[in-house]
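Structure first, then comments.
Missing here is one protein chain; the remaining ones are kept as they sit in the complex.
On to chain A.
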(Lines give C-alpha, C1' and ligand atoms only; values in the text may rest on other atoms or scores of the structure.)
Protein backbone atom coordinates (compact mmCIF):
# COMPACT_ATOMS: atom_id res chain seq x y z
CA UNK A 1 0.00 0.00 0.00
CA UNK A 2 2.65 2.51 1.07
CA UNK A 3 4.75 1.61 -1.92
CA UNK A 4 1.81 2.08 -4.24
CA UNK A 5 0.94 5.49 -2.82
CA UNK A 6 4.53 6.59 -3.05
CA UNK A 7 4.73 5.55 -6.66
CA UNK A 8 1.58 7.49 -7.50
CA UNK A 9 2.60 10.72 -5.80
CA UNK A 10 3.47 13.61 -8.09
CA UNK A 11 5.63 15.17 -5.37
CA UNK A 12 8.07 12.32 -5.82
CA UNK A 13 9.36 14.20 -8.86
CA UNK A 14 10.28 17.17 -6.69
CA UNK A 15 13.43 15.18 -6.00
CA UNK A 16 15.88 16.37 -8.68
CA UNK A 17 17.56 12.97 -9.00
CA UNK A 18 14.25 11.25 -9.49
CA UNK A 19 13.16 13.97 -11.90
CA UNK A 20 16.26 13.58 -14.03
CA UNK A 21 16.04 9.78 -13.99
CA UNK A 22 12.39 9.79 -15.07
CA UNK A 23 12.71 12.51 -17.69
CA UNK A 24 15.77 10.75 -19.11
CA UNK A 25 13.50 7.81 -19.87
CA UNK A 26 10.57 9.90 -21.10
CA UNK A 27 12.46 12.57 -23.03
CA UNK A 28 13.45 10.51 -26.13
CA UNK A 29 9.88 9.30 -26.54
CA UNK A 30 8.38 12.75 -26.20
CA UNK A 31 10.95 14.22 -28.59
CA UNK A 32 10.38 11.55 -31.24
CA UNK A 33 6.61 11.92 -30.93
CA UNK A 34 6.89 15.70 -31.18
CA UNK A 35 8.98 15.50 -34.35
CA UNK A 36 6.61 12.88 -35.78
CA UNK A 37 3.51 14.97 -35.07
CA UNK A 38 5.09 18.13 -36.44
CA UNK A 39 6.35 16.47 -39.61
CA UNK A 40 3.06 14.67 -40.27
CA UNK A 41 0.90 17.65 -39.31
CA UNK A 42 2.85 20.25 -41.26
CA UNK A 43 3.24 18.12 -44.41
CA UNK A 44 -0.41 17.15 -44.24
CA UNK A 45 -1.38 20.76 -43.69
CA UNK A 46 0.94 22.30 -46.26
CA UNK A 47 0.55 19.84 -49.14
CA UNK A 48 -2.58 17.76 -48.68
CA UNK A 49 -5.26 20.27 -47.74
CA UNK A 50 -7.19 22.38 -50.24
CA UNK A 51 -6.65 26.12 -50.45
CA UNK A 52 -9.21 28.36 -48.88
CA UNK A 53 -11.48 29.91 -51.50
CA UNK A 54 -10.98 33.41 -50.17
CA UNK A 55 -7.54 33.29 -48.61
CA UNK A 56 -5.73 31.08 -51.12
CA UNK A 57 -2.61 29.36 -49.87
CA UNK A 58 -1.99 31.89 -47.08
CA UNK A 59 -4.48 29.97 -44.94
CA UNK A 60 -1.72 27.40 -44.34
CA UNK A 61 0.00 29.74 -41.92
CA UNK A 62 -2.67 28.55 -39.51
CA UNK A 63 -0.68 25.37 -38.87
CA UNK A 64 2.10 27.37 -37.24
CA UNK A 65 0.18 30.36 -36.00
CA UNK A 66 -2.56 28.75 -33.93
CA UNK A 67 -0.42 26.11 -32.13
CA UNK A 68 2.24 28.71 -31.32
CA UNK A 69 -0.37 31.13 -29.95
CA UNK A 70 -1.92 28.34 -27.90
CA UNK A 71 1.41 27.36 -26.39
CA UNK A 72 2.35 30.98 -25.73
CA UNK A 73 -0.58 31.28 -23.34
CA UNK A 74 -0.29 27.78 -21.90
CA UNK A 75 3.41 28.21 -21.21
CA UNK A 76 2.55 31.19 -19.01
CA UNK A 77 -0.15 29.11 -17.29
CA UNK A 78 2.40 26.40 -16.64
CA UNK A 79 4.80 28.96 -15.20
CA UNK A 80 2.00 30.25 -12.98
CA UNK A 81 1.28 26.76 -11.63
CA UNK A 82 4.98 26.02 -11.16
CA UNK A 83 5.44 29.35 -9.35
CA UNK A 84 2.55 28.55 -7.03
CA UNK A 85 4.05 25.15 -6.26
CA UNK A 86 7.37 26.81 -5.48
CA UNK A 87 5.77 29.39 -3.19
CA UNK A 88 3.64 26.84 -1.36
CA UNK A 89 5.79 23.72 -1.23
CA UNK A 90 9.24 25.07 -2.10
CA UNK A 91 10.30 22.37 -4.53
CA UNK A 92 13.35 23.57 -6.41
CA UNK A 93 12.54 21.57 -9.53
CA UNK A 94 9.29 23.50 -9.81
CA UNK A 95 11.03 26.90 -9.73
CA UNK A 96 13.59 25.70 -12.25
CA UNK A 97 10.85 24.36 -14.54
CA UNK A 98 9.16 27.78 -14.49
CA UNK A 99 12.48 29.37 -15.35
CA UNK A 100 13.04 26.83 -18.13
CA UNK A 101 9.60 27.42 -19.64
CA UNK A 102 9.90 31.21 -19.92
CA UNK A 103 12.18 31.48 -22.99
CA UNK A 104 10.22 28.74 -24.75
CA UNK A 105 6.98 30.63 -24.11
CA UNK A 106 8.56 33.90 -25.26
CA UNK A 107 9.68 32.28 -28.51
CA UNK A 108 6.19 30.83 -29.03
CA UNK A 109 4.74 34.33 -28.55
CA UNK A 110 7.21 35.68 -31.06
CA UNK A 111 6.33 32.93 -33.58
CA UNK A 112 2.64 33.71 -33.15
CA UNK A 113 3.27 37.43 -33.67
CA UNK A 114 5.57 36.91 -36.67
CA UNK A 115 3.34 34.40 -38.47
CA UNK A 116 0.39 36.64 -37.67
CA UNK A 117 2.15 39.58 -39.33
CA UNK A 118 3.01 37.46 -42.39
CA UNK A 119 -0.60 36.37 -42.58
CA UNK A 120 -1.97 39.85 -41.96
CA UNK A 121 0.00 41.45 -44.79
CA UNK A 122 -1.82 39.66 -47.69
CA UNK A 123 -5.15 39.38 -45.86
CA UNK A 124 -5.68 42.73 -44.14
CA UNK A 125 -3.16 44.67 -46.19
CA UNK A 126 -1.13 45.50 -43.09
CA UNK A 127 1.56 43.83 -41.02
CA UNK A 128 0.18 45.11 -37.79
CA UNK A 129 -3.13 46.44 -36.54
CA UNK A 130 -3.93 47.48 -32.97
CA UNK A 131 -6.45 44.73 -32.72
CA UNK A 132 -7.20 43.47 -29.19
CA UNK A 133 -5.75 40.03 -29.80
CA UNK A 134 -2.56 41.31 -31.38
CA UNK A 135 -2.07 43.93 -28.72
CA UNK A 136 -2.57 41.56 -25.82
CA UNK A 137 -0.03 39.18 -27.32
CA UNK A 138 2.49 41.96 -27.57
CA UNK A 139 1.85 42.76 -23.91
CA UNK A 140 2.26 39.07 -23.02
CA UNK A 141 5.63 39.15 -24.79
CA UNK A 142 6.66 42.12 -22.63
CA UNK A 143 5.68 40.15 -19.53
CA UNK A 144 7.90 37.27 -20.65
CA UNK A 145 10.80 39.67 -21.21
CA UNK A 146 10.43 41.20 -17.76
CA UNK A 147 10.18 37.78 -16.11
CA UNK A 148 13.34 36.50 -17.81
CA UNK A 149 15.21 39.73 -17.12
CA UNK A 150 14.41 39.49 -13.41
CA UNK A 151 15.58 35.86 -13.28
CA UNK A 152 18.91 36.71 -14.84
CA UNK A 153 19.42 39.90 -12.81
CA UNK A 154 19.37 38.32 -9.33
CA UNK A 155 22.37 36.34 -8.22
CA UNK A 156 21.02 34.37 -5.30
CA UNK A 157 19.04 31.39 -6.65
CA UNK A 158 16.37 31.18 -3.95
CA UNK A 159 15.75 34.92 -3.88
CA UNK A 160 15.43 34.93 -7.66
CA UNK A 161 12.95 32.05 -7.53
CA UNK A 162 10.87 33.79 -4.85
CA UNK A 163 10.79 37.16 -6.56
CA UNK A 164 10.04 35.81 -10.03
CA UNK A 165 7.26 33.62 -8.62
CA UNK A 166 5.57 36.64 -7.08
CA UNK A 167 6.13 38.61 -10.28
CA UNK A 168 4.49 35.74 -12.19
CA UNK A 169 1.43 35.81 -9.92
CA UNK A 170 1.02 39.59 -10.04
CA UNK A 171 1.83 39.59 -13.76
CA UNK A 172 -0.87 37.01 -14.44
CA UNK A 173 -3.51 39.18 -12.83
CA UNK A 174 -2.36 42.21 -14.80
CA UNK A 175 -2.08 40.22 -18.04
CA UNK A 176 -5.72 39.18 -17.72
CA UNK A 177 -6.68 42.77 -16.83
CA UNK A 178 -4.80 44.04 -19.88
CA UNK A 179 -6.51 41.50 -22.09
CA UNK A 180 -9.93 42.87 -21.21
CA UNK A 181 -8.79 46.49 -21.01
CA UNK A 182 -7.45 46.20 -24.55
CA UNK A 183 -10.78 44.76 -25.68
CA UNK A 184 -12.48 47.80 -24.23
CA UNK A 185 -9.95 50.21 -25.71
CA UNK A 186 -10.34 49.16 -29.31
CA UNK A 187 -13.88 47.88 -29.42
CA UNK A 188 -15.04 50.10 -32.24
CA UNK A 189 -12.26 49.44 -34.71
CA UNK A 190 -12.10 45.70 -35.13
CA UNK A 191 -14.46 42.87 -34.57
CA UNK A 192 -12.53 39.94 -33.11
CA UNK A 193 -14.22 36.93 -34.60
CA UNK A 194 -14.00 37.77 -38.28
CA UNK A 195 -10.32 38.66 -38.02
CA UNK A 196 -9.25 35.54 -36.24
CA UNK A 197 -9.60 31.97 -37.34
CA UNK A 198 -8.83 30.46 -33.99
CA UNK A 199 -12.43 29.78 -33.17
CA UNK A 200 -12.61 26.13 -33.99
CA UNK A 201 -16.15 26.24 -35.30
CA UNK A 202 -14.93 28.57 -38.03
CA UNK A 203 -12.54 26.00 -39.42
CA UNK A 204 -13.71 23.21 -41.71
CA UNK A 205 -12.75 19.62 -40.94
CA UNK A 206 -10.17 19.44 -43.75
CA UNK A 207 -8.16 22.07 -41.92
CA UNK A 208 -9.15 20.95 -38.46
CA UNK A 209 -7.52 17.50 -38.31
CA UNK A 210 -4.04 18.46 -39.51
CA UNK A 211 -4.32 21.46 -37.17
CA UNK A 212 -4.98 19.12 -34.25
CA UNK A 213 -1.88 17.09 -35.14
CA UNK A 214 0.18 20.27 -35.29
CA UNK A 215 -1.16 21.40 -31.91
CA UNK A 216 -0.23 18.02 -30.42
CA UNK A 217 3.22 18.41 -31.97
CA UNK A 218 3.69 21.85 -30.41
CA UNK A 219 2.52 20.61 -26.99
CA UNK A 220 4.95 17.70 -27.11
CA UNK A 221 7.72 19.97 -28.34
CA UNK A 222 7.08 22.31 -25.43
CA UNK A 223 7.16 19.43 -22.93
CA UNK A 224 10.38 18.08 -24.42
CA UNK A 225 12.05 21.49 -24.35
CA UNK A 226 10.97 22.21 -20.79
CA UNK A 227 12.21 18.79 -19.60
CA UNK A 228 15.52 19.31 -21.34
CA UNK A 229 15.98 22.85 -20.10
CA UNK A 230 14.99 21.91 -16.54
CA UNK A 231 17.53 19.09 -16.58
CA UNK A 232 20.16 21.56 -17.77
CA UNK A 233 19.26 24.00 -14.99
CA UNK A 234 19.46 21.26 -12.36
CA UNK A 235 22.82 20.08 -13.64
CA UNK A 236 24.14 23.66 -13.89
CA UNK A 237 23.15 24.28 -10.29
CA UNK A 238 24.75 21.04 -9.17
CA UNK A 239 27.94 21.94 -11.00
CA UNK A 240 28.03 25.31 -9.27
CA UNK A 241 27.55 23.65 -5.91
CA UNK A 242 30.37 21.18 -6.61
CA UNK A 243 32.71 23.95 -7.71
CA UNK A 244 31.90 25.97 -4.58
CA UNK A 245 32.65 22.89 -2.43
CA UNK A 246 35.97 22.32 -4.23
CA UNK A 247 37.04 25.89 -3.62
CA UNK A 248 36.18 25.68 0.04
CA UNK A 249 38.01 22.42 0.62
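We adopt the following convention: contacts are C-beta pairs under 8 Å (C-beta built on N, C-alpha and C of every residue); 3 or more make two chains touch, one makes a residue touch a chain; residues count from 1.
Rule of thumb we're sticking to: contacts and distances are computed from a predicted model.
One subunit of the complex is not drawn; among "NADH-quinone oxidoreductase subunit E", "Heme exporter protein B", "Sulfate transport system permease protein CysT" or "PRC-barrel domain-containing protein", its UniProt record names it "Heme exporter protein B".
Set against the missing chain, the residues A:26, A:39, A:77 or A:145 yield one that touches it, A:145.
Listed residues A:14, A:27, A:107 or A:167: the one in touch with the omitted chain is A:167.
Residues of chain A in touch with the missing chain: 139, 142-143, 145-146, 149-150, 153-154, 159, 162-163, 166-167, 169-171, 174-175, 177-178, 181-182, 184-185.
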